[in-house]
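The complex is shown incomplete by one protein chain, all other protein chains being positioned as in the whole.
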Amino acid sequence: MALLSLKNITVAYGKNIVLKNLNLEVEQGELISLLGPSGCGKTTTLRLVGGFIQAREGQFIFNGKDYTNIPVHKRNFGFVFQSYALFPHLTVFNNVAFGLKQRNVPEKEIKKKGNGYIRNR
Amino acid sequence: MRNNKLVYLLLLPGLLVLILFLVAPLFSTIFQTFKGETGLTFAKYSDFFTESYHRKVYFRTLKLALMTTVIAVILGFPTAYYISRVSKRIRGLYIILAVFPLLTSPVVRSFSWMVILGRNGLINTLLLKLNLIQEPLRLLYNELAIVIGLVYLFLPLMIMSLVGVMENIEEDLVEAAESLGATRKEIFLKIIFPLSIPGLIVGSVLVFTGSITAYTTPQLLGGSDTTVLATLIYQNAMSLFDWDTASVVATIMIVTTVVITALINKLSSKLNA
Partner (left out) sequence: MKKNNGRLLTIFALFVYMFTLVPLVIITGAAFGSDDYLRFPPGGFSLKWVENIFRVEMFVRTFKISLEVAVIGTMLALIVGIPAAYALSRYDFSGKRFLQGVFLSPVLVPGIVFGFSLLNFLIIKYQMPVYTSLLIGHTVIIMPYIIRVISSALENFDYSIEEAALSLGAGKIKTFFIIVLPNIASGVIAAFILAFINSFNNVPVSIFLTGPGVSTLPIQMMSYVEYYFDPTIAALSVILMGMTIILMLIIEKTLGLNYFTK
C-alpha cells in the first residue's frame, strides 16, 4: 500500500471548484513533482496535505491512518513556504528550535539539535 | 476557508457589545419619536417643525456647516496642494503639525478662540491699542465665532483628506501635460483638480457632517443665543427634561447626516461617470 494516498479529493472555495476527484498515490522514498500551469491546483494539493485547507469530499490517508480531519498542528509534516515564513520576532536559534519546542522536546536536546544546524563563522 | 463556526465565535463578543449598546439604544430612541397614542405617527415631527424657533435652529445648523465646509475647502485645497509638492521629509513635518491639533482636545481648541476673541482677548486688545475702537467688540457668542471655531476644528481633517489623494498624483502626468504644451493654470484645472476630487469629497463629507453634529465648539463659542442642533438636544434633554423633543432632534440629525452623505456620494459618482 502506498505511504500517502489522496482519494477522490474535491476542494472548492465557495462555488469555485479547484480540485475535482483527485487521486494520487505516493510510495515511501518516492520523489514527486507536480507540474502544470498556474491555477491548476498544485498549491491547493500541497496545502491540503499540509492541512491548511480542508477537502469538501474525499479522503487523505497517510501511513495507513486517516488524516482527513486532523488539524495542521497535529500532523507533523514539514512544509516549505514560498516566502520562507521566518518568525520575524524570534532569534535564529529560536526559529530553528520552534518546532521542537512545540513538540515538548527536552530543553537539553533542543539546544543540542538546534546548535547543530547553526554554525558560527 | 471553512472555519465558519470559529469566525462567528470571534465576532460574537464585539457584535453583542454593538447590538446591545449601540443599535438597541439608537433604535429605542428613534422608535420613541414615532410612537403616538395609537400606533405610529409623524405628529412629533410636524409639531417640531411648526415652531419657528426649531426651524431657525435647523437651518442655522445647516448654514453654519455649509459655510464651514466652503471655507475649509478654500483654505485647505491650496495648502494641501502645496504640501503634496514639497519634499517627503518636509511633508512629514507638515502632516504631523496637522495631526497634532486633531489629537488635541476640542475643549482646548475651542477655548483657545475664547482667548483670542474674548473681551480682553488678543483681537480686542490689539484694536484698542491701535485706537481703532473705543470699546471692546463682542466677538464671541455669535454665529461668526462658531464658524471660526468649526473651521479651526476641521481644517486639518480637510487638509489630510486632500493630501492623501494629491500626493498620489504622479509627477509624470504633470510633466507629460507640460510637454504637450499645457500651461500651469491648465495643468491645475485639467489634471490636478479632477484627480483631487475624491479627496475633496471625503474631506467635505467629514467636515460637513462633523459641523452639523459638533457640540463642544457651538456650546463654548456660540453661547445661549446661538443654539444649533447639538446644543438643542442637550438643552432639551438636560435642562428642560423634554426627552421627546430631544429624541426628535437626535433622529433629525441622523437622517440629515445620512441624506447629505448619500447625496454627496451620489453626486460624485455621477461626476465621475
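For clarity, chains are labelled A and B in written order, and residue numbers in each chain start from 1.
Rule of thumb we're sticking to: contacts are C-beta pairs under 8 Å (C-beta built on N, C-alpha and C of every residue); 3 or more make two chains touch, one makes a residue touch a chain.
Computed from a prediction, not measured in an experiment: that's the story for all the values here.
In the complete complex, the hidden chain is touched by one of B:I95, B:A182 or B:L195, namely B:I95. The chain not shown here is touched by just one of B:L40, B:L122 or B:V259, and that residue is B:L122. Seen from subunit B, the chain kept out of the figure touches residues 1, 3-4, 6-7, 10-11, 13-15, 17-18, 21-22, 24-26, 28-29, 32, 75-76, 78-79, 81-83, 85-87, 91-92, 94-101, 103-109, 111-116, 118, 120-122, 125, 152, 155-156, 159, 171, 174, 209, 212-213, 215-216, 219-220, 230, 233-234, 237-238, 243, 246-247, 250, 253-254, 257.
Contact between subunit A and the unshown chain involves residues 13, 50-52, 71-79, 81-83, 85-89, 98-99, 102-103.
The definition used in the following text is that only the chains that are shown with their structure count from here on.
Taking each chain's centre as the average of its CA atoms, subunit A and subunit B sit 53 Å apart.
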